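Shown here: the complex without one of its protein chains, the others still in place.
Let's turn to chain A:
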């Protein structure tokens, strides 16, 4: 635990990726194997279930700190992190523990089944015996994940550095269901398995957004136009009768999309496809909102699977008949892809046929036609267009020149700041989470329509934060209502009617585009203006 707490402290105290990797790698070299397994589990979101709910933790902490519960809650709102608040308010101890990390986690597993009294004495004893940082880490392990900017990918890189095993192979070893309570480090990481090499993906080719006029790209005939879809970019690998699905973050997500299991039977071995995972509720491509119900879930229930199935929209083919074909031109690869789809559609007549779809190539004659097509994107839940040069090879990483994304402009509206809340983590104790409102039909009342957390510079956040502190009307726990005075231009990607929102409208990815210091609140937009933006076809 001591070593693990030190590790978390180091990770927490830097925002430089290299230093994080270094700290993790040195931990993986020093720690006991059994602790390493638990560390990997914690950093890959495989913690044992929460043994104690946070409500009782709060009341025990308040009791131990000898303060009323409301004061604990106020402190929590200001600190912005529950475990940190607890570690700060309970009486200080400067003892340190010799108990290994693995033992704490094993204790948590048995603790879950015990009654509240036993839980309480266990927790209180540990709080009083651990030093500040250990106390924080101990409580964090009970309450939830560490927000310390360590992705599974970063951890895998560090593990690779410490063990000298290839990163992609480690990523494969770490996927799937393994139980940190029973598996050994030897079995999980060190033992070599031939199948580890099967899963290796290719690096993704990524496009930049086009900033100049598209007409500058030359003859439109030299370009292929496809829709740009708003899902999860993914690589699907079929090798040796096995399926591997990699997300663009180079995370193995095979288990999250059971719909794709059928590809093993339908797609020949030695094939690697590049595409987009998209939600497909009610037989049509849905919005990113739909997909969000699937992301982050480790296990997918049958109901969810039926309600929000996913499909793969295939953009490209990188490996065919066990050969890397990335140096062929786009058109050559496209020809192979079309052949593959012909076979697929001939063999597959079942209802699952839709699960694999070929990205449409739109044939257009002029750049003006292209622009018109782009303008229609929102109606079909597409984000805009992709422009790909016909003779381009499949490159590595984000490169300019041959691939461009041409997204539709975000929708924007001028709204009034009405409520503010303190941020979390890096932004704790600073009002950075805002609620915005628009005028009702009569222009008499401001109606909340969206929350936004990003888009201002640090300097602007400071300015607005200080304004909020001076213009607070009322406080509701962590939330403050403020004098309606500041106007912001809010941008968002999509818009739809919604029953869950007071305004009756849901916006996708609302963020602050700029602070309209030139506008008075009377000049802000109305809800009617917002409604007028909803595409009529939906």
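The rule we apply is simple: a residue touches a chain if its C-beta (ideal position, glycine included) is under 8 Å from a C-beta of that chain, and two chains touch if they have at least 3 such contacts; residues count from 1.
In this text, contacts and distances are computed from a predicted model.
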Listed names "DNA ligase-associated DEXH box helicase", "sn-glycerol-3-phosphate transport system permease protein UgpE", "Cytochrome c" or "HPr kinase", matching UniProt entry of the absent chain: "DNA ligase-associated DEXH box helicase"
Residue of A:3, A:67, A:300 or A:533 touching the missing chain in the full complex: A:67
Sole contact to the chain not displayed, among A:85, A:199 or A:254: A:85
Touching residues (missing chain, whole complex) on chain A: 12-15, 65, 67-68, 70-72, 74-75, 78-81, 84-85, 88-89, 92, 424-430, 461-462, 465-466, 469, 475
